[in-house]
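I have a structure here, written as structure tokens, and I will follow up with some questions on it.
Certain chains of the assembly are absent from this excerpt, and the rest are unmoved.
Chain IDs A and B follow the sequence of writing; residue 1 opens each chain.
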Amino acid sequence: MSTEMKPFYLRPPWNILFEISKLEKLTPWNVNIAYLLSTFLLEMERTGKVDFRASGVALDSSALIYLMKSKLLLTLQEPPAPPKSPQDFVPPPLFLPLRHELTSTTIQHLIEVLNEVLKGEKLPSLDKVVAQPVLPSVSDLMPQIDIFLMEIEAQMAKLYALLCEKVKGTGIIEFSSLIKGATRLESIRTFILLLFLAQEGKISLWQDEATEEIYIAMGKLNLAGDERTSS
Amino acid sequence: MQETKEQVASSKAEDKSAQESEKTQRCLKLLEAALYVAGRPLSLTELSSVLNTRSQQKTKKYVKTLMQDYSSRSTALEILELKDERYVLQLKAEFTPLVKKLVNKPLLSSGPLKTLAYIAYRQPVTQKRVIQVRGQHAYSHIKLLKEMGLVATERSARSMTLRTTDYFADYFGLSHDVSTMKRELKRIFGETGQDAEPFKDESGAESTKRDI
């Protein structure tokens, strides 16, 4: 029988409950029955293969191990101490001896910086909260975009390959999941590339008006009855 | 060996007085330690808490003894009593010019200092307003300033209000009274020949801004 065919409970750690011949030889204190049984149940739930016979054997073995523990207790054998983190002498905290230290900041320094701060205070008026620009300014973007445009063919091919890989199965991917974790600039670049790809007919784009999510589908889209695609 | 009653009594008395003296020494050292590390005036309440006693009378007795110790000894340091029964350990003024070249560590780096200056000038000021003017970094500045005891927060129904502490006032030699302190700041600002215009503008605008 290959290992893949073996039921899970014949693998460690559960196998200990199913190797009846070895049971009597083990030290019962080394077996955490609660852990074995609860993970056994979880594993069975996970695989969806409920095997009452295996459950019975597990229960029987557990009972046997409990019995062994009880017998040892009755003969007054001390259970071993639970495993501890290594014992070592931890000295008391070493308190740093404090030193008084005069500092050089004077009221003049305070006044100097106050002047700067108050100049800055004029900029953001409290009455009208200045709207933060959502996108970086054009001048910020342009130099980078130049380089970006020069490599656009290569970038398009790269993105197309990525899309092919990502849409496996459904054939559709949301823009938001495509740019997950990307910076704003990366997102903008990706979107521009998508527009180029759409123009070449390699992909189709449409937007859900309610959620504003943009969907990307591979190739020319032909969704019968979907009005948004035709427009 | 048999001891007479008198001997026992006298040795007990000696023990007791030795214990007393040891206790006094320990209290004096604790007060000295407190004044040394604080580097600012401490109230009788603060000093009592270090001695772990509720009796401010006792604390006062000890601190007076320590003051005498310091003044009788040949030292560059002195302990002074300020008004409101606060006490401070400091360098005698005559020595300051001779050693100040060794002092080169600022109280705060410039970012937190700016935030502090702003709070001092606009206090009481909401935390929200401070962040708007000083930016997101100011959250960490405020945390630091609170840890250092320079700034305190008050939480009102809808917002957090910031103000400077008495320690701040003591450090810069300003009044503990907020409005007097603000007048003092303005005066020094004017004297240092800073462009005082923005001040006037801002203080005019202030009353409308402050409470938003």
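Here is the rule we use: a residue touches a chain if its C-beta (ideal position, glycine included) is under 8 Å from a C-beta of that chain, and two chains touch if they have at least 3 such contacts.
Here the structure is a predicted model, which means the values were calculated and not measured.
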### Query
Each kind of chain is drawn once; how many of each are in the full complex?
A x1, B x2
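Everything below uses one rule, namely that only the chains that are shown with their structure count from here on.
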### Query
What is the distance in Å between the mean C-alpha positions of chain A and chain B?
48
### Message
Give the list of chain B residues in touch with chain A in this complex.
### Response
36-37, 39, 91, 103-108, 110, 113-118, 120-121, 129, 132-134, 172-174, 185, 188-189, 192, 194-195, 198-199, 201-202, 208-209, 212
### Task
Give every residue of chain A touching chain B within the complex, in rising order.
98, 100-122, 124, 126-127
